[in-house]
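Only a single protein chain was left out; the remaining protein chains are all shown in position.
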Amino acid sequence: MSAVEIDQVSRWFGNVVAVNDITMRLDAGVTGLLGPNGAGKSTLIHLMAGFLAPSAGTVTLDGEPVYRDPEIYRRVGLVPEREEMYDAVNGWSFVLANARLHKLRDPESAARRAIATVEMADSQHRDIRGYSKGMKQRIKMATAIVHDPAVLLLDEPFNGMDPRQRLHLMELLDRLGAEGRTIVFSSHILEEVEQIAGRIEVMVAGRHAASGDFREIRRLMTQRPHQYTIQSSDDRALASALIAQPSVSGVELTSGTDGSIVAVQATDFAAFVHALPRVAAREGIRLLEVRPADESLESVFAYLVAR
Amino acid sequence: MSEHAVPDRGAPARAGAIHDIGYRHYDGPRHGARYIQRSLFVETLRGTYGLGRSARSKVMPFLLLGLMVLPAVVMGIITSYVGLTAVPVRYTDYVMLVQLVVTIFVGSQSPAVMSRDLRFRVASLYFCRPLSRRQYVQAKLAGMTVALFILMGLPVTLLFCSALLAELPLDEQVPDYLRAMAGVAIHAVVLAAVGLLVAALTPRRGLGVAAVVAVLLVLSGMELTVRGLASAFGNDTFLGYTGLISPYTLVDGVVTGALGADSSGGQAPPGALGTVLFTLVTVVLLAACYSALVARYRKALG
Partner (left out) sequence: MNSTVATLTARSLLGRRRTLVLLLLPLALLALCTLARVLAGLDPDIERDLEGPLAPDLLGAFGIAVLMPLLSLIAGTGSIGPEIDEGSIVYLLAKPLNRHSIVVTKLLVAIGVTVAFGVLPIAVAGVVLTGEVGTVTLAYAAGALVAGVAYCAVFLLLAVVSRNAVVIGLIYALVWESLVGAVVPGAQSLSIQQWSLSVVQRALGDSARRSGIEAAVGFGVGTLLLAVVTVTATTLAGRRLQTLRLNQSE
């Protein structure tokens, strides 16, 4: 198991601070690097991959700095964001060349394995020039895993993939992460991150805005009231009973897709969750549906970005 | 704000609605293809000098323009202060003198005009507008031609101005100047045609520049060598026709023969037949480059 340690790292380009005092530790499992475009995710991945020197702080892999050390690439695989590869060769030759450049003892079987893993065995003898975007992504993936790395860095890996390919890649990353590898991938598409990342690191405008499980992050956002939508047998009575509760800051009688609902804003999540069933029981109101309205990664993210 | 509910086809109540958010369809008069062409021409012309693009793209063209103008300015100053009776270099000879700088300009800017659209596959965006391939090519050619006209015409004009300032006799200077400017115009259109064609055929970054320069330089070098061989060979007719090989000497031959200037290359095209041939070859070259360019854009997704 290899750990990437990022310790108070900043990186600036002239006046633009791309990465601002970030500290994180990435070890086994899948970590999603989440943030809007321009947040500094690519810069951070390049810093981790040893292609940029930190302007401040250190980036280390198992204790050794990664910058200007080509040997780290024996343990690190990188899937770059850019689409362009060596167009003039075919997929098989390219992956094989990568295997050879890694100085593997048996490049042919490593290349065969990698290509089979990304399901490109059928098209491997066609020129890369003729590949679709999704095929190029898969070949990129193959070149990154051909040397069985302990750390895998992926910069926007799901770009251009159709749903089936995306699912396949997610399964692959999940499996690799379960094997104890350190997988870091960046994305600005929340659904992707939500589904496979055990941990997320949110970056906004170069700063490390939040980390951990996204539901936990939501719990921590105490300044923002939690939203719930409730369908019940008597909305108005429920609403008036709830507003009397100290954990509730607002109720609204409105209609949703399935009929009328009570929209509740709760300032104290824990207290509200206990109070709701008690209130309903006391008033004799039947609760048909209770749904947290903003506990998705999207709302967490929107909140963090808007801060 | 009005709401138009879409009638649902008997499905359970998930009503959809189309909202009026103020979008207005434009039904008024539109400019035609000519307007597009003119805009493309202006944009191309400005683009060759880096105007309307990043600061870095201005460095090379203005540097080269400076290199073009510098000798003219120096000569102009010398003429005035030393009191020469004629400008050190004939107006019609100036382009031949600095042809290397012109070659580099054509080489570095032709890809900027042609290759960017091709490399980034933007060309198809132009053609989904009411703009035909011919109009696209014409606009690009016109832009580059005017840019080269400025490049070559400016120093010649500066030289002429310095002659005026030095109060050299007008009846000698003006006809020569006019001949030179006509020559500059023909040089501009021929070099633009050749340069843009080679650039359109080599969209990869660096290669376009090298290819255009290689073509122009090799042809110039060949012409020089063949001229040397021909003069050693001693056959004046042969010597007169060597100019056909390189665009610079080709145009120079047209200017010499048709407009009566003195040849900058050393030998005028032999007689009326020579002049006609040179002119004909120039016209055919232009037509061929133009057709090839239009054909190149037949698969506009290039």
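For reference, chains read A and B in written order, and residue numbers begin at 1 within each chain.
To be clear about the criterion, a contact is a pair of C-beta atoms (placed from the backbone, for glycine too) under 8 Å apart; a residue touches a chain by one contact, two chains touch by 3 or more.
No experiment lies behind these values; they were computed from the predicted model shown.
J.: Which listed residue, B:V42, B:L67 or B:A86, touches the chain dropped from view?
T.: B:L67
J.: Among B:L40, B:A193 or B:V209, which one touches the chain that has been omitted from the display?
T.: Here the residue in touch with the unshown chain is B:V209.
J.: In the complete assembly, which of A:D62, A:E81, A:E119 or A:E283 touches the absent chain?
T.: A:E81
J.: Considering the whole complex rather than only what is displayed, give the residues of chain A touching the chain that is not shown.
T.: 42, 46, 49, 51-53, 68, 70-74, 76-78, 80-89, 97-98, 100-103, 143
J.: Kindly note down the residues of chain B that lie in touch with the hidden chain.
T.: Where chain B meets the chain not shown: residues 60, 67, 100-101, 103-104, 107-108, 120, 201-202, 204-207, 209-211, 213-215, 217-218, 221-222, 225-226, 228-229, 232-234.
One rule holds in what follows: only the chains that are shown with their structure count from here on.
J.: Centre to centre, by mean C-alpha position, how many angstrom separate chain A and chain B?
T.: 51
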